[in-house]
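Complex shown without one protein chain; remaining protein chains in place.
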Amino acid sequence: MAVRVQTEDFDAGVEIARLRAGDRGVGAIATFIGTVRDVNDDATVTELTLEHYPGMTEAALEAIVDEAKRRFDIRDALVIHRVGALAPGDQIVLVIVTSEHRGMAFDACEFAMDLLKTRAPFWKKERLPDGERWVEAHASDDEAAQRW
Amino acid sequence: MAVRVQTEDFDAGVEIARLRAGDRGVGAIATFIGTVRDVNDDATVTELTLEHYPGMTEAALEAIVDEAKRRFDIRDALVIHRVGALAPGDQIVLVIVTSEHRGMAFDACEFAMDLLKTRAPFWKKERLPDGERWVEAHASDDEAAQRW
Amino acid sequence: MRDSVSTLVSIRLVYLARLREAFDSAGEALELTSEDAPTVASVIDALRRRGGAWSSELAPGRAVRFAVNHRLARASETIANGDEVAIFPPVTGG
Partner (left out) sequence: MRDSVSTLVSIRLVYLARLREAFDSAGEALELTSEDAPTVASVIDALRRRGGAWSSELAPGRAVRFAVNHRLARASETIANGDEVAIFPPVTGG
């Protein structure tokens, strides 16, 4: 499975080892992990809840992985995204790309994250000391996705 | 320690957890792992030996980490490079960068790898079925380093 | 000669994140009667006419995104009988 949506945490080391297992043609592995920060837009975040659109989510992530494989000369790719209630310091998302040479691994990994930020149906709600708020989308994410 | 030169293998998951431990301001972690391919320039590689320049190696890697921290808005960085005899599939190098936002983590990680490829005193010797050869430097690595 | 049933389009609506809360609903069934091929925009127009949170959250200029049958879609996309149409704010995952 190239994509997983889960409430459980993930172990990047284990996932990297699994993704490249048996492929001796791999020379480069680029990995990205997104984590919950304890501050966002100058407010203290005590909890972050990830909502998603079951049914669409995995298909959207699979489309991103397929697009990365189509556009970049890579060997394999994996995306894991967590949903549910998370605390500061918790891991949110993992993207791993294996390739022969490092340039393609870096590009495909960043490409997948940029697309994920604008095309995968996840929404973050932050709990602050004085209430809750939905995280607003950043224009910078649209710009990042439009580079490719 | 921001850099390590060692014969032993490393565990990316453990190193990532250690580098970001206690820093709740981290929102992005970019990681690169270089591994030994079983084929290089159309020849079958059965063993790869990494020679280095003791005394200079750690200083060169520390200079790269310092430069990455100076040029990019990142929280922390780690470089581990192995030396000695390695087999196809073995891990060679690990670069981890933590930052608040993903763009800086990706850029600093790729920057560190590009500099490492052109400034850190390591040399690869390949064992092939019919003998040994020193790996030749790639012009593409010089070009990659000159982008920054 | 067209069958009169062909002008009736039944869809499943899904509301997510802030819109789910604003509408106090995770979704509903909706029937559109139209001589033309209905689009996502037709659905939004129908919902806006309800007033209240519907008209304010879906007002022109508000950032709203759509998916038809689990694929991102523009407002101009046509919809067919049985489609699932999701309406949600810009995504913020990753």
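In order of appearance the chains are A, B and C, and numbering begins at 1 in each one.
Please note the rule applied: a residue touches a chain if its C-beta (ideal position, glycine included) is under 8 Å from a C-beta of that chain, and two chains touch if they have at least 3 such contacts.
As the structure is a computational prediction, the values presented were derived from the model and not from experiment.
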With touch defined as in the header, list the contact partners of the absent chain among those displayed. B
Just name the one of B:G22, B:G55 or B:P129 that touches the chain not displayed here. B:G55
Interface with the undisplayed chain - residues on chain B: 34, 50-53, 55-56, 59-60, 81, 92-93, 113, 116-125, 134-137
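Definition applied: only the chains that are shown with their structure count from here on.
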Per CA centroids, the chain at the heart of the structure shown is A
Chain A-chain C separation of Cα centroids, rounded to whole Å: 28
Which integer distance in Å separates the CA centroid of chain B from that of chain C? 50
Roughly how many whole angstrom separate the Cα centroids of chain A and chain B? 23
Could you check chain B for residues that touch two or more other chains and list them? 102
Chain C, residues touching no fewer than two other chains: 94
